[in-house]
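Note that one protein chain is taken out, while the other chains of the complex remain in position.
Every chain is named by a letter (A and B) in the order it is written, and numbering of its residues begins at 1.
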Amino acid sequence: MKTALEYGRLLAERQIGARELAQSFMDKISSGNGKYNAVLRTCGESALSAADEAQKRLDVGAALSPIDGVPVLVKDNISTKGIKTTCASKMLADYVPPYDAAVIEKLRNAGAVIIGKTNMDEFAMGSTSETGYFGAVSNPWDASRVAGGSSGGSAASVALGFAPLALGSDTGGSIRQPASYCGVTGIKPTYGAVSRYGLIAYASSLDQIGALSIGAGDLRAALDIMTGIDKRDMTSADALKPSAQKVKPIGEMRVALPKEYFGEGLDDGVAKCVLSAAKELEKMGAKVSECSLSSVRYAVPAYYIIACAEASSNLSRYDGIKYGMRAEKYEDLSDMYEKTRSEGFGAEVKRRIRLGAFALSSGYYDAYYLKALKVRSIIKQAFYKVLEDYDMILCPASPVLPPEKGESLADPMQMYLSDIYTVSVNLAGLPGLTMPCGFCGGLPVGCQLIGRAFEENALLTAAEEYQKATDFHLRAAKEAGL
Amino acid sequence: MKIDDEMIDYVSALAKLSLPDDEREKARQDLQSVLEYAQVLSEVDTGGVEPSSHVAEAVNVFREDEIMPSFDKREILKSAPRVKDGQYLVPKTVE
Partner (left out) sequence: MSWETVIGLEVHVELSTKTKIFCGCTTKFGGEPNTHCCPICTGMPGTLPLINKRVVEYALKAGLALKCEITRKMKFDRKNYFYPDLPKAYQISQLYLPICRNGHIDIETSLGNKRIGIHEIHMEEDAGKLTHDPWLDETLVDYNRCGVPLIEIVSEPDMRSAEEVIAYLTSLKSTLQYLGVSDCRMQEGSLRADINLSVRRAGETKLGTRTEMKNMNSFKAIARAIEGEAKRQIELIEDGRKVKQETRRWDDNKDSSFAMRSKENAQDYRYFPEPDLPPIVISDEWIKQVTESQPELPKEKRARYVSELGLPEYDAGLITQEKRLAELFEGASAVCKDCKLTSNWIMGELLSYLSEKQIPADELSLDYKKLGDILSRMQKSEINRNSAREVFKVVMETDADVGKYIAEHSLSLVGDSDMLLSAAESVINENAGAVSRYKAGEEKLFGFFVGQCMKKLRGKADPVKLGEILKEKLQ
């Protein structure tokens, strides 16, 4: 399988045609998706006309970007004008946005060809991609296991060769963890680096759009296109795109291994793979040493309180009045609200909304929400402190291997706890990348790199160098037979 | 933190989620276990710490008071479950 950049080059050199390429990926989805349920819908005609437009440009050597004409999949919580955007929820099962998200505009302006929307956890709430209304996403490496979440559909799609590049969103690890579970590379940029305009909100102060692909180079290309301030999102920053960020050579990088991350609860197989990645980075000249990040034990509860509080508010707009589903039978207005929301939302979403409503309710606000915001400050400071002495932190993406389907649904607490390595990164607003670093019993293991704010290129460069020296990231392509 | 039936009913009502009797216990337990786990936060000394309601440091981001074209009302109303004469239609509101 080729990377998005490789396809881009082949298209620019007219060695392959854009329409054929888009069609071949959509055919692959048609034939392969049934078993994995990674893709919710393909774009058919609209993708082919975008491909034709790309071809016109490529024919005259006027490519808009290194990925002009390259097929891309988009997680189904990112608004695509005229194309259903459901958040894998019954509530929005037939919702068609009247506008494109900022990242979609940017990708279209770069010539990317959007070929479909991917499956996910409902409203991005979940770590397994099992909570969606349209069913679970299966792990390409073992269909009885989960693909991870909430961007499971995007991660599995890349692993299965359904597209060389897919967009995802990450609030507490939703790109990084499924990337790890599916053996692909994924990045969540610094909070504010990529506009959230058009991303259907889960938790406003934590959400970021990012990308997944086979290798780090494609992620850089994607972020180069998507990064930058957007007037329509006041939390977006005037960030430099990764290619413009100055970066140290790998030999000068200092990498921290937080000792508290390697204690109890971490699967031995996973630990082994991650530590071997540390060794590999050392071989490449990086200085790897231990640091302390004891705040890790507070990250998950702080995250869940904050995320669910914001979510309970963000999801209130789904009331059966302006868009989305409305219950068929109801007695009056109040009943209409309740029936619509109770029928439209799945169990996990309702669980989180209730938790959020509680945390913000009168009498509990100080002890829960406000407290969590203060703990967030402490966690953020702790990370910033470590990153004064180190260029990045290396740790696992998940404490366990991809669980079996159904396991997490039975025990939500356990599911929440498995986010332990990823949520702090969202709380601190920092960039995080995961890349495959080994296999355990045939299942992929990813390691996570966490960097300083707006220094995505440092992570991408380290990943690129690592991926030159190793081939874990290519296994998916081999397995997919491409 | 003990969550009783009254509390789970209360937060459900706040969020306009119905709570059938046969779902109440599970919902109550779910909320209780998360909150029990969240108790660990009370260990943290947050005296003098500012709450981070915004993770970025930015301030004073503004939009100029210039008119942008509104959307065609058909585009806006297109997704609505019920519409009449260019307005959304909902069950009667009582003052």
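In this section, a contact is a pair of C-beta atoms (placed from the backbone, for glycine too) under 8 Å apart; a residue touches a chain by one contact, two chains touch by 3 or more.
Nothing here was measured: the structure is a model prediction, and the numbers come from that model.
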Contact list for the unshown chain, restricted to visible chains: A, B
Among A:Gln15, A:Ser31 or A:Ser362, the residue in touch with the chain that has been omitted: A:Ser362
Residue of A:Leu92, A:Ala136 or A:Cys437 in touch with the missing chain, whole complex considered: A:Leu92
Option touching the unshown chain, where A:Gln55, A:Gln177 or A:Ser205 are the choices: A:Ser205
Where the missing chain touches chain B, by residue: 13-14, 16, 53-54, 56, 58-68, 70-71, 73, 76-77, 79, 84-95
Residues in chain A touching the chain absent from view: 78-79, 85, 87, 92, 95, 97-99, 101, 196-201, 204-205, 231-235, 309-310, 312-313, 316-317, 319, 321-323, 333, 337, 357, 360-362, 365, 369
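Operating definition for what follows: only the chains that are shown with their structure count from here on.
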For chain A paired with chain B, centre-to-centre distance based on mean C-alpha positions, whole Å: 23
Of chain B, residues touching chain A in the complex: 7-8, 10-12, 14-18, 27, 30-31, 33-35, 37-38, 40-44, 46, 49-56, 58, 61, 63, 71, 75-76, 78-82, 88, 90-94
Contact footprint of chain B on chain A as seen in their complex: 95-96, 98, 191-192, 205-206, 231, 234-235, 237, 297-298, 300-302, 304-305, 312, 316, 319-326, 330, 332-339, 341-342, 345, 350-351, 353-358, 361, 367-368, 370-378, 380, 412-413, 416, 427-429
